[in-house]
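Note that one protein chain of the assembly has been removed; the remaining protein chains are unaltered in position.
Showing chain A:
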């Protein structure tokens, strides 16, 4: 099996896998970064969302071979902050968003990316930016409020 050099959460990592193996499973099975979740494997639920060079991407749709070729840096939920101090995480804590919590890594990674693109998003922008992430427990109202709080926290910091 070929080996690939990746940059994950600021660290160089080497993995051995077939080139089409999705980044999702590299993170989970090879790098033990299990905060990135598997929900559908087809790019439809957002549970596996990570950042590639700062932009939200579905890791289940990112083959490791192509990723290594592109040289893009990967950030996972574990790389967002060590201690929950990222403004989006703080907003999530303030609004006590999670129920089961399983979708929330992906929700948070999508929200961070959304706020990078539009630091003060309108309701419609939040709707559009967050609708790729399913929450089966139905925490959408809280997620919506938390994104707004995060925008404020980010503006103030």
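Throughout what follows, a residue touches a chain if its C-beta (ideal position, glycine included) is under 8 Å from a C-beta of that chain, and two chains touch if they have at least 3 such contacts; residues count from 1.
Here, contacts and distances are computed from a predicted model.
Name of the non-displayed chain as stated in its UniProt record, restricted to "Isoquinoline 1-oxidoreductase beta subunit", "Cyclase/dehydrase", "Probable glycine dehydrogenase (decarboxylating) subunit 1" or "Carbohydrate ABC transporter membrane protein 1, CUT1 family": "Isoquinoline 1-oxidoreductase beta subunit".
Contact with the undisplayed chain is limited, among A:6, A:115 or A:135, to A:135. In the full complex, chain A touches the omitted chain through residues 1, 17-18, 21-22, 25, 28-30, 32-42, 44-45, 47, 76-78, 80-85, 89-90, 92-94, 96-105, 108, 123, 126-128, 130-144, 149, 152-153, 156-157.
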